[in-house]
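Just one protein chain is left out here, and the rest sit where they should.
Moving on to subunit A:
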Amino acid sequence: MVDGLLLLAVFACAYTGMAWLALSQERHWRAVRGGTPGRARIRRLRLGGALWLLLSLVWALLRDAAHFGVPLWVMALVAGGFAVALALTWKPRCIEVVTALRH
């Protein structure tokens, strides 16, 4: 049970982090939110995105310790990247959901 929740947290944080990083790029911001993101907002999105990815690593290490946790995290980043790219193409709503917080 705890293992399952931690796994979910690893993926959720990796996905959210990737989504924030994607929105920090003008093309994707325009497609999802419209207009252009300000410079300060881009910085916040990048920093926040990086923090989400780090949080994903924390969950992975808590779940599996270093020897399985690090490979799990790397693969979660890859999976999160693919998921964000596909969501931007077909379901931008799924990007909005995880980036709706104030930033």
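By definition in this document, a residue touches a chain if its C-beta (ideal position, glycine included) is under 8 Å from a C-beta of that chain, and two chains touch if they have at least 3 such contacts; residues count from 1.
Note that contacts and distances are computed from a predicted model.
Protein name for the hidden chain, per its UniProt entry and selected from "Sigma-70 family RNA polymerase sigma factor", "ABC transporter substrate-binding protein", "Peptidase" or "Sulfane dehydrogenase subunit SoxC": "Peptidase".
Remark: the omitted chain is touched by one listed residue; of A:I42, A:L61 or A:M75 this is A:M75. Only one of A:M18, A:L57 or A:V98 touches the chain withheld from this view, namely A:M18.
In the full complex, the hidden chain is touched by subunit A at residues 7, 18, 22, 25, 27-28, 64, 67-68, 71-72, 74-79, 81-82, 84-86, 88-90.
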